[in-house]
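Shown here: the complex without one of its protein chains, the others still in place.
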Amino acid sequence: MDFHYTAEEEAFREEVRAFIAEHNIPEDEHEDPDALEGWHQALIAKKWIGFSWPKEAGGGGGSLIEQFILKEEMSEARAPALGSDFMGLTWVGPALINHGTEEQKQRWLPDLLNCRSIWCTGYSEPDSGSDLASLKTRAVREGDEYIVTGQKIWTTLAHKAQWIFMLVRTESADRYGGITCVLIDMKSPGIEVNPIPNLVGDHSFNQVFFNEVRVPVANRLGDEGQGWRVVMGALANERTGISESTTMVQQLDRLKDLARRATRGGRPALEDPEVRRQIARFDCRISAMRLNGMRHLTHQLKGELPGTETSVNKWLRGPLEIEMHDLALGLLGPEAVEPGDWQRTSLVFHGTVIGGGSPNIQRNIIGERILGLPKD
Amino acid sequence: MDFHYTAEEEAFREEVRAFIAEHNIPEDEHEDPDALEGWHQALIAKKWIGFSWPKEAGGGGGSLIEQFILKEEMSEARAPALGSDFMGLTWVGPALINHGTEEQKQRWLPDLLNCRSIWCTGYSEPDSGSDLASLKTRAVREGDEYIVTGQKIWTTLAHKAQWIFMLVRTESADRYGGITCVLIDMKSPGIEVNPIPNLVGDHSFNQVFFNEVRVPVANRLGDEGQGWRVVMGALANERTGISESTTMVQQLDRLKDLARRATRGGRPALEDPEVRRQIARFDCRISAMRLNGMRHLTHQLKGELPGTETSVNKWLRGPLEIEMHDLALGLLGPEAVEPGDWQRTSLVFHGTVIGGGSPNIQRNIIGERILGLPKD
Amino acid sequence: MNFGLTEEQELLHSEARKFLEEQSPLDEVRRTTSNPEGYCPKQWKTIAELGWTGLVIGEKYGGAGLGWIDLIVVLEETGRALFPSPLISTLIAGSTIADFASDAQKERWLPGLASGDEIGALALLDDASAPALGAAKPRATRDGDAFRVSGTRLHVIDAPNATSILIAFTDDTDALHLAYVPAATAGITVEPRETVDRTRRIGHVTLANLRVAPEDVLASGDDAQRVLESTLDRGAVATTAEILGAGTAIHAMTVQYAKDRVQFGSAIGRYQGVKHPLAEMYVDLESIRSLLYYAAWAIEEKPEDAPLAASRAKAFATEAFTDIGVGAIQLHGAVGYTEEYDVQLYLKRSKWARPAFGDEIHHLERVARLGGL
Partner (left out) sequence: MNFGLTEEQELLHSEARKFLEEQSPLDEVRRTTSNPEGYCPKQWKTIAELGWTGLVIGEKYGGAGLGWIDLIVVLEETGRALFPSPLISTLIAGSTIADFASDAQKERWLPGLASGDEIGALALLDDASAPALGAAKPRATRDGDAFRVSGTRLHVIDAPNATSILIAFTDDTDALHLAYVPAATAGITVEPRETVDRTRRIGHVTLANLRVAPEDVLASGDDAQRVLESTLDRGAVATTAEILGAGTAIHAMTVQYAKDRVQFGSAIGRYQGVKHPLAEMYVDLESIRSLLYYAAWAIEEKPEDAPLAASRAKAFATEAFTDIGVGAIQLHGAVGYTEEYDVQLYLKRSKWARPAFGDEIHHLERVARLGGL
């Protein structure tokens, strides 16, 4: 066991810190396109967008430990995201690298790495939430084209994306084997995007309708029927939960600040042992998330298959979000009825939690794939 | 809504109180046979054993509200049980009254009412816990006898009982319809009783083996295949949870006493708001149990079918027991490693909770029978 | 012994529900609450005609002359419907005046409160964790036989729409006084505040050298303490009734969703991971109902039990409703936190209900204290 870093790793960390010192932008400008443009250009110059991708694909070829250091420092500094296109970099790039033809890579990867495209991903459908493989959107081949008809839901950023990376059904009988991955131009005739505002009125989700949309067969990624494998493979380099734990630490710091100025039963909240214990419990659990992530990273470094370990941290996060918000709103007291930061996140954090798969799914994965209990 | 009682009901309550004042015995003598003998004789004279049974069956013919008042006063006074044979009075008597022949009633009821018999009940089997209807002990008819072979488990007091009231399988194909109720003399050849001590070494459970035990057909209660109905019918007059809530109030009082003398983080425990809140939460939940029971009783008084309402209080009790013991052991601090009352009940209360059906079963009953969710 | 509703109460219950289902379905609620006043004066007039505003006001003052059980029966339904109106504040103002004010004060206020022409508000709370028993923050000086009162009360429910307000203040001898005054009096300013739960309106109430005449004072000294405590208990019980209705509604929506939504080949309600939380919510709602009924009964029939009963009900209901709100959203998955789906309206209500008339911290401490700790 050794938490020390090599001299090269320490040097890389210093390089990241220097970069942040020079280029980081304040949190309230994270939505400002001009500020972000400079940030992105600096990242592109470093090849830190697509840092984990191999150099021959135009990526940074960063080692696992370097990726970890980069992400850790960025979260600590509350820096903007590593690129403008989360979906594209998380799903589309790795899938193209693993399954794309040379032509496909040439066509899409450079824009991805240079922040010149925005992708959305089409997995969920109205009747298939946790149960992705029950998707029904169908693609029927006609010559050199697929005719795609169906609908996707919860499609983040579909109203801004140029492309959608999505799963369609090319054969109906086979649950997994009938699924194919296609990349579709969002300007194609027959696509209609309807916003789904969330409970505080923000628009990030959409419903996307496909009415006989014509998609060149050249836009198919992988073979017909390989879609499930293409998408699941992109998950191989899944999150360790370490940067999530950094976010949670920052949230805990805000909660401590709130506790320092709040009252509880007429006395300063910090004189209430229950408040202190609750915060301490959050601290322990966040620390566990971070260290679980480190053990997971160690397994990755040793070349062991990542498997299902991320479910552990995903499950830890849900109750943590709920309980931290519960305490925060309690500390706010009557002020909790007015709009504010904690009030807002107490309404929308469910999205974060559900976004990682419903809590029941995480527990099923642990129970069935790790503990070997029978499937329900 | 009216929590007042009629003059007759108040008079009955006074009668109960006077009885208790005269006959009650201290808690540390509740196991003393001599002390109990006097108590039982006094109860028998009042017809308060089998108080809910009709007068023509030798019972007290007490109204529902009188039964409630009797039980309430008895629990408040921490008096001994209303009779020596809990199983017999709860299950066997009502089943005999509903389904027994005149001869069967004459044979068994008087002993039950006069504390001259002890019954045990044979439902659970090694492979059928929550799933009672999967029982396998079989009874094969030979002339005027059944030949019973199989085993029962968790048979409380089998080592002291003269009789067992049990379910056997007379037909294998029909899950519910193949079950028959028989009453067997525990001295019959072929019965073997093995003790199952619990985790603190107490002996109340047994395993009972039946090896070709001959049982006269006259000992069958109800028709062949009616066993399920016979047993479930005996539950019709189920507990409302009110006397359980009285027990919980007494336990809460003990917990408050413990909190008054304990320390927490180096200060008096009662100065710790968390301790005060936890105890207040228990108070609220126990109060809810009691009032839920009153609403249930009101439904019974109005002649509405009792149904599944008792599941509500059964589910409330389990977590309450767990959390109250958790706080008690925490308050005891290092003393919790030594034997003592709270330590003992912290080990054995699970029996109380599981005895009422596992917590999962209670939630299934509520989810399926009350909320109408699909069966699993 | 009868711990249930009478036939008349059952009828009131189903009529209230029917009325609200027809007149104020949730899309109507959404429309109404986007108006600045946050309620519909026409509907307000209608419920006043139905007798709701004067439920517990005597017939001689134009009220229905009913009791607190009837009141919670109606409030369960307004809670279920998230009916946006200043009903709770108006009812409690009327209830307190009817039980504790002088005949002259009853004459002055009760007919208007019963007819709905008056809309009440209760400017009583210091903060949610510690409602203002003991010395109230607004302070008064003597001005002949009147008082001059200055001070602020935050987050006063229904204040923006109120025509009259119950205030509490202490004089220079630290004696507590309660007074009921017209909202339009010089020296009273109401600053409306935005709320998470748009179906409720709140505001900060500032008293600046407000003149309170002797005839405005409802109670003074120990009397005022008693009336204030009882008024807050009534508020807690009324809020619990709305919690019960709202909690039952969100639970029913989630049960229905669990029956309809199919995943992996089964309705998700089949899975114990969905079924069991729904069962637990049901147990909580049943328990809230029992605690609430008893507290409402105690207000009228056994006032010495009312403080403990009210605090038990509000404490339990607050914690349970907070959990039910979050749990219901989770069980709905993504659809639960869309703007369009109604379940979120109830989640927002749970955020309002928590501090209203004392949060769980306040009421649990009171349960502990009244329970001998």
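Letters A, B and C mark the chains as written, and numbering starts fresh at 1 in each.
The definition used in the following text is that a contact is a pair of C-beta atoms (placed from the backbone, for glycine too) under 8 Å apart; a residue touches a chain by one contact, two chains touch by 3 or more.
These numbers were taken from a predicted model, which means no experiment stands behind them.
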| item | value |
| --- | --- |
| Contacts of the hidden chain among displayed chains | A, B, C |
| Of B:Thr6, B:Gln41, B:Gln106 or B:Ser130, the one touching the omitted chain in the full complex | B:Ser130 |
| Full-complex contact with the absent chain, from B:Gly143, B:Pro189 or B:Pro339 | B:Pro339 |
| Of B:Trp91, B:Trp108, B:Phe205 or B:Trp315, the residue in touch with the unshown chain | B:Phe205 |
| Where the unshown chain meets subunit A, residue by residue | 1-5, 9, 65, 68, 256, 259, 270, 273, 276-277, 279-281, 283-285, 287-289, 291-292, 294-295, 297-299, 301-302, 312, 315-316, 360, 362-364, 366-368, 370-376 |
| In subunit C, positions touching the absent partner | 271-273, 276 |
| Chain not shown, touching residues in subunit B | 124, 127-131, 134, 153-154, 196-201, 205, 263-266, 318, 322, 326, 329-330, 333-339, 343, 346-348, 350-351, 353-354, 358-360, 363-364, 376 |
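Everything below uses one rule, namely that only the chains that are shown with their structure count from here on.
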| item | value |
| --- | --- |
| Separation of subunit A from subunit B, taking each centre as the mean of its C-alpha atoms, in whole Å | 53 |
| Distance between chain centroids, defined by C-alpha means - subunit B, subunit C (Å) | 41 |
| Set of subunit C residues in contact with two or more other chains | 271, 274, 361, 365 |
| Residues of subunit A engaged with two or more neighbouring chains | 264-265 |
